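One chain of protein is taken out of this complex; the other chains stay put.
Per-chain residue numbering starts at 1, and chain names A and B are given in the order in which the chains are listed.
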Amino acid sequence: MDDKFAAVGEAMPRLLEGLRVTVELTILGAIAAFILAVILGLAAASPTKVWRIPARVIIEFFRGTSLVVQIFWFFFVLPLLGIDLHPLVAGVLALGLNYGAYAAEVVRGSIQSVPSGQWEATTALSLGPVQRMRRIIFPQAWALMIPSLSSLLIHLMKGTAIVGYITLADFTFQLDQVKRVSGTLFTYGIVGMLGYFLFALLLTLAMNLLERQAKHKLGQGTSLRRILSPAPAPTTRAGGIQ
Amino acid sequence: MIEFRDVEKAFGDNVVLHDLNFSVQQGDRVTLIGPSGSGKTTILRLVMTLEEATDGYIFVGGEPLTHEERGGKRVERSKKDQKRIRQRIGMVFQQFNLFPNMTVLENIIEAPVHVLGQSKAEAGEKARLLLDKVGLSDKADAHPTSLSGGQQQRVAIARALAMDPEILLLDEVTSALDPEIVGDVLAILRNIADTTDITMLIVTHEMQFARDVSNRVLMFDGGKIVEEAAPDVMFSSPKHQRTKDFLHAVLGDADGTIGTH
Partner (left out) sequence: MMGIPAGLDWDWSTAADVLPTLLTQFLKVTLLVTALGTVIAAILGLVIAMAMRLAPRPIAAAVKWIANIIRMTPIIIQLLFAYYAFLSLDAITVGVIVFGIHYSTYMSEVYRAGIDAVPRGQWEATTALSMSMRRTWMAVIIPQALRATIPALGNYAISMFKDTPFLLVIGVVELVNAGLIYGGNTYRYIEPLTLVGIIFLLASYPTSLLIGRLEKRLAYNT
């Protein structure tokens, strides 16, 4: 067992470099997916067909074709059409489009779940459509969508493990490189699982904090600052609405 | 100030309002009463443009609200025109509908700043006066969710008034409140009625309030006005049998009248 740990210790710089690529892909992919999700989600929630129908087609297309197909298509087919993408760009694009399409459904659903009374109040106050979305509806939908976005983020992170096949040296790729020295089962079963799991936990934690903050802005729950402060937690206040 | 001309409103096959005609003068305080489902709330929602009439015309301040007659045809007015007229109207809802992502003060200044283009300082100053008027000057920075129902409704009243509406629509504003705090909210509305000349259109089950505040009462049933009178007359000697039955049901008095407290 000791020699396995030693082998992993020796390979640590490689593994950390691989983890860095995985983290980078996850974060860039998530940013691309989020931007796309907001645009497509708003369009899909629009009452105007001119916006809604193209959004639906794009969403269904990228949800319906598998992530792996999209990654390989961007990597192998686009160069044939004269578009040469850096593998990292191809990876981020595929992750962004695939999970962006899933997340767009979350955005649309959350926007449409904001109670009708809120929409009516904006009409009664003569707010325009842009103000209504930006200042009233989206901030409330945001708190609703975070839990689903959080689980999509984990899916996206897990999906990055395929990028070794488009020449990106991510964590899974580096595990494959060191497995001969450190033993296959130890490498995948302990080092690999643990590495990904810890990253996933960190992502989940970050999303949970984001959700707390969003809910606090809606007057629900304690503030982030209070949770993170070293001072002892205040006694729970009675009558708070959860 | 408000005029309904041959207005029809149907939801699918269900005709809620049929050939409705009535008008409200500037400064009038009109209460709509009647059994639930009689179309009272729909009238307020039509005026606020939350619903669109399926036929007929609604005028606000002499101007058509959403549709006008042009060349013998019923055509929709431009969104810009509709928006301009809508700014003259304010509404207070049964469920308050405060924005939970904003503090009390932010709720009140949102529309004055972003719709009317007032400065934050100007709108804030006015908002504090309004909060004072509704007895909540200490709650400016509170979150709506930390307030009681009665307090939320008072903020909602201040929010509607911050737009300086010429018309105020009150849609069962006390129905969602605990009985013991209904009085506070009604007292504030009574005060507004006494100190301003805002035209009010009120839907309520509080007959005493209707009597105190309004100068006209319209009794609705089945999407039609069955009786119209000054409150004293309506509550002491209703003429129509439907009105008698309704008042008897809501007041529970043997003779269907209410005395002054």
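Everything that follows uses one rule, which is that a contact is a pair of C-beta atoms (placed from the backbone, for glycine too) under 8 Å apart; a residue touches a chain by one contact, two chains touch by 3 or more.
Remember, predicted model here, so these are calculated numbers, not experimental data.
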TODO: Over the full complex, note down every shown chain the hidden chain is touching.
DONE: A
Open item on the list: Which candidate, A:9, A:54 or A:79, sits in contact with the chain we can't see?
Closed with: A:79
Task: Contacting the left-out chain in the complete assembly, out of A:65, A:131 or A:220 - done: A:65
Open item on the list: Using the touch definition from the top, which of A:92, A:162 or A:178 touches the missing chain?
Closed with: A:162
Task: Missing-chain contacts mapped onto chain A - done: 60-61, 63-70, 72-73, 76-77, 79-82, 84, 154, 157-162, 165, 172, 175-176, 184-185, 188-189, 192-193, 196-197, 200-201, 204
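Methods note: only the chains that are shown with their structure count from here on.
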Open item on the list: Help me check something: in the complex, which residues belonging to chain A touch chain B?
Closed with: 115, 117-118, 120-121, 123-128, 131, 135-136, 139-140, 217-220, 240-241
Task: chain A partner contacts - residues on chain B that touch it in the complex - done: 48-50, 83, 86-87, 89-91, 93, 95-101, 110-111, 114-115, 143-146, 159-160, 163, 169
